[in-house]
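Okay, structure first, notes after.
A single protein chain has been removed from this complex, and every other one stays in its place.
Take a look at subunit A:
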Amino acid sequence: MTVAVLPFGDAHVEKPRAVLSARGLSKTFGGFQAVRNVDLDVHHARVHALIGPNGAGKTTVFNLLTKFIPSTAGTISLDGADITRTAPAKVARMGLVRSFQISATFPQMTLLENVRVALQRPNGQAVQFWRSLGSLRNLDRQALELLERVGLQDMRHRLASDLSYGRKRALEIATTLALDPRVLLLDEPLAGMGQEDVSVMAGLISEVAKDRAVLMVEHNLKVVSEICHDVTVLQRGEILTTGDYETVSNDPRVRAAYMGNEDA
């Protein structure tokens, strides 16, 4: 793990480097300002939660960071490289990989094929139109290991469309992990999961964050309090506050934003 030594008062503390940074990020749809002047640093080996009420602009921030929609203003950098104008597929190849709010799988492909497709490009096996599908068998072991990590190995020959919503989310995470990303962006990864699966998945997110940065949008505040090192609260497209869960949750502005009552 590379760390930058930053001055903090008189003492020197080690703070993990910011892998993904955004400065002054803004997005306007017509006359509506969906995201306004967002500054964000996502650090290596830390889980960063992006929370806020519905319509706060969390998914829009995700889409801006992963370049799925162009920003109106601001800059984004990944490991120091400016990616503000980089194409989304290239951003993914650079190691910034996301999941989607509505589970994104390949429905008419088996679970094994879903994960294997993600493994094909990094392994240089995406363009061979003259070879048989059997040539992809060397990826099966790795694909199966990833399915095992999310507990889906026994269903590997089933179609993704046959899975329950929660399991589709698990499959999506396995597919995302197949790219071994430097930064993992998870959009509501625990939505639709049963309580048992939530604990398993939260554990998995903590584990994978040991050697990569994770930014997640999540409504389950219990999980956020348990696994997230940093929390950023968005409201009406603007950052309300950033800090650890304890600090953020005691902020009266955050309470007001969630309760809809200034006196809360």
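Please note the rule applied: contacts are C-beta pairs under 8 Å (C-beta built on N, C-alpha and C of every residue); 3 or more make two chains touch, one makes a residue touch a chain; residues count from 1.
The definition used in the following text is that contacts and distances are computed from a predicted model.
A.B. asks: If you look up the hidden chain in UniProt, what protein name do you find among "Succinate dehydrogenase iron-sulfur subunit", "Cell wall polymerase", "Branched-chain amino acid ABC transporter permease" or "(2Fe-2S) ferredoxin"?
C.D. replies: The record names the chain that does not appear here as "Branched-chain amino acid ABC transporter permease".
A.B. asks: In the complete complex, the non-displayed chain touches which residues of subunit A?
C.D. replies: These residues touch the chain not displayed: 66, 68, 87-90, 92-93, 97-100, 104-110, 112-113, 116-118, 120-122, 125-137, 140, 144, 153-158, 162, 175, 179.
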